[in-house]
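Next up is a structure, given as structure tokens.
Let's turn to chain A:
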Amino acid sequence: MASNWLIFLAAGACVGVIVLGLIVFPLVRWRSRPGDGEPPQFANNYPLEIAWTVIPLLIVGGLFVATYGAEARVDALADHPAATVAVDAYRWGWTFAYRGGPTIGGASSGPASLGVGQAVPELVLPLGETTRIELSASDVDHGFWIPDFLFKRDAIPGQTTAFDLVPTKLGTFEGRCSAFCGLQHESMLFRVRVVTPSAFVNWEKAQE
Partner candidate 1 sequence: MTVGLRLFLSSAAFGVVIALAYWFTSRESIGTLMLGIMAFGLSFVAGYMIVAEREADLVGDKKDATMLSAAGELVGTYTVTSPLPLGSALAVTFVGLGIVVSPVIAVLGILALLAFGALLIIQSR
Partner candidate 2 sequence: MSAAAMPALPEAAQRHNLLSWLTTTDHKRIGILYLLTSLAYFGVAGFLSLLIRTQLARPNSTFVNAHQYAQLFTLHGTAMIFLFVAPFAFGLGNFLIPLQIGAPDMAFPRLNATSYWLFLFGGLVIFLGAATNEGAAASGWTAYPPLSEIRVSTGLGQDLWIVGVFLVSVATIVTSINFVTTVFIFRAPGMTMWRIPIFTWEMVATSLLVFMAFPSLAATLLLLLVDRKLGGHAFDPAYGGSPVLWDHLFWFFGHPEVYVMILPYFGVISEIVPVFSRKPIFGYTGLVLAAFAIAGLSMGVWAHHMFTTGVVNNPFFAFVSFLIAVPTGVKFFNWIATMWRGSISFETPMLFTIGFLLNFLIGGITGVMLASPPIDYQAHDSYFVVAHFHYVLGGGSLFAIFAALFFWWPKMFGVKLDEALGRWCFGLLFVGFNLTFLPMHFMGVMGMPRRVFTYDAGGPLPMLNLIATVGSYVMLAGVSVFVMNAIVSARARIPVGDDPWHANSLEWWTSSPPPEHNFESLPPIRSERPVYDARVAKA
């Protein structure tokens, strides 16, 4: 959720700059000079201490409210998704089983670079429509991560977890495994291709 990122980056930058200033200012302003007497030995200021407890409390309270809303939107499950795909993660690849549609599966091979002509499995999604993903794993923990979607969910054996993807841009995006799963963890890639809804229907038909 990009707006959530921006809120937190902005808040973090503000807090960071202010506190940085508060740290650096005394170091410059009150650096010791020869002939300095003993500085004033104050050690308390209760109103100040209460203020710097309450104000941060309010700030994190606000951040929590923003987060809660953003999370509710990201995790929301639609009543009637346009498509449903059962995704299985295994050592070391992905299987995409479209309900009422094709099953795409296959191991990716070799390290890293996407688009260098390797057989990475492709998850095709319709633009602007809801695709329900039901995610699980066959052997160890894996992670289903699409960095361009700012989203990942862990694939854990023995349970199925569901989330919705509603792509907003056409194109091809990288997918990878995020949870360390053994010696070919870094090459456990997949691809996400977002097409128009009509192209999606044609693609499904062509797979039969």
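Selection rule, in plain terms: all candidates are chains of the complex that A comes from, given by their letters.
As a working rule, a contact is a pair of C-beta atoms (placed from the backbone, for glycine too) under 8 Å apart; a residue touches a chain by one contact, two chains touch by 3 or more; residues count from 1.
Since the model is a prediction, treat every value here as computed from it, not as a measurement.
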item	value
Selected partner (touches chain A in the complex), from 1 or 2	2
Contacting residues of chain A [partner candidate 2, same complex]	1, 4-5, 8-9, 12, 15-16, 19-20, 22-23, 26-27, 30-33, 36, 38-45, 48-49, 52-53, 56-57, 60-61, 63-64, 66-68, 70-71, 74-75, 111-114, 139-141, 143, 145, 147-148, 150-154, 156-159, 161-163, 174, 176-186
